[in-house]
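Heads up, one of the protein chains got dropped from this complex, but the rest are sitting where they should.
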Amino acid sequence: MDNLNPTQDSLVSVHNLTFSRGERKIFDDISLEFERGKITAIMGPSGTGKTTLLKIIGGQLFPAQGSVTVNGRDVHHLKRDELYTLRKRMGMLFQSGALLTDMNVFDNVAYPVREHTHLPESMIRSLVLMKLEAVGLRGARNLMPNELSGGMARRVALARAIALDPMMIMYDEPFTGQDPISMGALVLLIKSLNTTLGLTSIIVSHDVYETAAIADYIYVLSEGKVVGQGTPEQIKHSSSEWVQQFMNGAADGPVHFHYPAKEYMDDLLHSEKSFQPLFSRQRPPSDRNAKRKRYS
Amino acid sequence: MEFFHYLGATTRASFTKLGRSSFFLISILAGISSVCVRPRLLLKQLHSVGVLSFLIITISGLFVGMVLGLQGFYLLSRFGAEETLGVMVATSLVRELGPVVAALLFAGRAGSALTAEIGLMKATEQLSGMEMMAIDPIKRIISPRFLAGFLSMPLLAALFSAVGIIGGQVVGTGLLGVDDGAYWSQMQANLDFRGDIINGVIKSIVFGFVTSWIALFEGYDAIPTAEGVSRATTRTVVNSAFSILGLDFILTALMFGDN
Partner (left out) sequence: MPHTHTHTQDTLVGLFVAAGIASLFFLGLQVSNLSSFSHSNTFEITARFSNSGGLKVKSAVSAAGVKIGSVKAITFDQKTYESIVKMDIDDQYKTLPDDSSASVYTAGLLGEQYVSLDGGGSSDYLKNGSKIEITNSAIILEKALGQFLFKSAEEKKAPAEEKKGKK
């Protein structure tokens, strides 16, 4: 797929990406553009490899084919230390928060700063408190990660992700498993961080309404392909059945409710060869022969 | 045919695993230099790997020494050779039981904990998260733990042997009436510093190296689910025990073969 709008200013571009896990193709020749300073969402049903995509962009996984450029640099052809330099400017918010469990909130946020800079402790303190203030958790600085709720952990992780003032943040399912209040807080937070810090945001999500509310551009993925893209408004009125099913949450449609299987009646009536009752002593003779053959 | 297919696949899988763990070891060793710059990381791990194994090692060493004292006395007194009890207790502890039992206990106490910790860090995306923060988890998480295990093991084994020798003395001379002077002098006359003590220390260094390597690799390689981590923990204990006992045979043959 060619770029729809080649003049746009992309921070991240994915070109003709193919990635397989075992036999299964997770991505089949997809191309995506993520515009600078905008919130771009990648949506799709569970199991379409959205998290995998973020890991590929972050250089943790290598694609079979295609390339990923971040800020003009090909992620998968960088030397190790060049990749690490680039990663300092790429924040990522993991679904679980990925906070280090053996240090408190303050130290977690301070961790990347301490690792990558030689700032005096007093400056680190004000920096960390500023970041924690931005996510509204300055008061929680002495708590340990296991004392935080899921939403709070994610906000702390967000504070940590912005601690080094990155140019972009990748959000992995930021809204999953949140109660409505913390969901609302996160939506606002992502939006406001994007505008106040001038970040480029990539959101991977299947929470349709929250994502559509803040995204500037949406890609809908299914079975390794881009099945729809556009602004939230365009997506809502998309003519694609896939997109409609996904956005409206219909149980059946082009994406089937059932995992691929053979005909239901067939399955019920004919037992599979490999499935035999464990304790049946009298197998039909033909069956016994079949089994003997397998081992001979 | 299926059996051979299975055999082939398993063999191949284990070689692949060996290869992966070798690369992992290389990167651990490469990361050790950066631990030296941050001694606090090492100190923290010395605490959780070494200090927390201290008690189990000391108590086990004491009891093993006491049992050796009892059994040795019964056996030796048949030949009227009770005064060589010290030699028997010290030789078996310093050469074999000290390094081996301490390493087995270490694998059970510290090794399994390391695997579970690393496995859970992987499952909760902490390792991945560090990588995305441009922090190398091998350097910051794995290498300090490896170094701590590697350094703690000889100390723990020496502690085990020393406490065991004292335990044997308590039983032998205190309860069973072996002459205290004979206990120590026979020991000193018959144990060689280089041949016995140093070889025992070398053994424990090798065991510490292997156990830490196995524990960390199993954790790092674990399938990041609750079941995967629990399996990895079991594998750590089992594989460590096999490696320790197998290596002990090889090392013993190499070290004490000409005596």
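Worth pointing out:
We just call them A and B in the order they show up, numbering each chain from 1.
We adopt the following convention: contacts are C-beta pairs under 8 Å (C-beta built on N, C-alpha and C of every residue); 3 or more make two chains touch, one makes a residue touch a chain.
Keep in mind the model is a prediction, meaning the values are calculated, not measured.
From the options B:A162, B:I202 or B:M255, the residue with contact to the unseen chain in the full assembly is B:A162. Only one residue from B:V101, B:L127 or B:L191 touches the chain missing from this view: B:L191.
If you put the hidden chain back, the residue from B:I28, B:V64 or B:V94 that touches it is B:V94. Although one chain is not drawn, its touching partners on subunit B can still be listed: residues 40, 43-44, 46-47, 50-51, 54, 79-81, 90, 94, 152, 154-156, 158-159, 161-163, 165, 184, 187-193, 196-197, 200-201.
The rule we apply is simple: only the chains that are shown with their structure count from here on.
For the pair subunit A and subunit B, the distance between C-alpha centroids works out to 41 Å.
In the complex of the two chains, the subunit B residues touching subunit A come out as 1-3, 121, 124-126, 128-136, 140. On subunit A, the positions that touch subunit B within their shared complex are 55, 58, 60, 84-85, 87-88, 90-92, 94-96, 98-101, 111-112, 115-116, 157, 160, 164, 294-295.
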